[in-house]
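See structure below.
All protein chains but one are shown in place.
Moving on to chain A:
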Amino acid sequence: MDRKVKTVIIGMGRMGRLRYDALKRHGGFEIVAICDTRDSNLDGFAERKFHDWQECLESVELDAVIVCTYNAFIPEIVCSALKRGYHVFSEKPPGRNVADTLTMKAALESSGRILKFGFNHRYHNSIIEAKALVDSGLLGDIICARGVYGKAGTVNFESEWRNDAELSGGGILLDQGIHMLDLMHYFLGEFSSVKSVVDTLAWSGIQVEDNAFAIFETDRGQIASLHSSATQWHHRFNLDIVCTNGCVVLDGLITSTRSYGEERLTYYRKDLNAKTGKLGRPSEHTLCFTEDFSWDIEIKEFHDVLTGAKPLRNGTIDDALYVMQMIEQIYAAGRRGGN
């Protein structure tokens, strides 16, 4: 493609606006229309506006569709766009359940188009560096990983659409924990067993879980543990990757709200001879990041795939299907209480 990619964005809430800005910064996309059911979400934009996504897809000549709607609407829009011959970039989660994801997979396979999902965390600086560090072999092989991803909650938390089971399909695990789960998959590969506890421990007014605890094991005996929480009462992102010769600790995440703290990667090597003079206090190396380029890198990757410059490596339908299957296993193995 030697011209700009004609693109529409369906869903102009917070994520739609983030994607809009990233598309503009990239320069390789021409946003020909935007669509949202709410007028207020369309205010202030110069592009052609639609309230009905089907009318939008029928009325505009385009190449690609960016889907940023509630989870419940993602599968139908994605499938419709693919059937019309458009490439699609969709926000996560890939639907509300595995059945949704399988539906999109079938539509993709018969379309010959590109479908990429927004597993955005892979593009954060600390994750890019951690992946390079682990893959470089400097720290040996991964033994285990521990991830905590938690939210502080809000005054209106119980009435948010994310906690409406019909719209979202799940609670904090499907909304936020899915990112950590994708990272576990990214670093460790596939898991062969899952143990979990899923419950609503504090937000009694919601139909979905506010906490999910899971332990996974790979065929190689590597263990991963995940705690996805809507009761952290503080925004927190923390991922430790323990290896045979050292450890990587990721702490904080640069987001648009800057509320998850400075994004840092600290690593240290095993030092049994206490070269620093203190056993248990090996020399630490810390990389810290003050800017978030993840949205730009992710959109660039989408553009590179559309123009044939690079193959799709992240956010594939297989990545999407894998994490959705894991989430269903976590729900099936661990759900208790009244959920």
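Convention: a residue touches a chain if its C-beta (ideal position, glycine included) is under 8 Å from a C-beta of that chain, and two chains touch if they have at least 3 such contacts; residues count from 1.
As a convention for this text, contacts and distances are computed from a predicted model.
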The hidden chain: which UniProt name fits, "Transcriptional regulator", "Methyltransferase family protein", "Maltose/maltodextrin transport system permease protein MalG" or "Phosphate ABC transporter ATP-binding protein"? "Methyltransferase family protein"
Could you tell me which of A:Ser40, A:Ser204 or A:Ser283 touches the chain that is not displayed? A:Ser283
If I consider the whole complex, including the chain that's not displayed, which of A:Lys6, A:Arg146, A:Lys195 or A:Arg269 touches that chain? A:Arg269
Missing-partner contacts on chain A, residue numbers: 125, 129, 132-133, 135-138, 269, 275-278, 281, 283-291
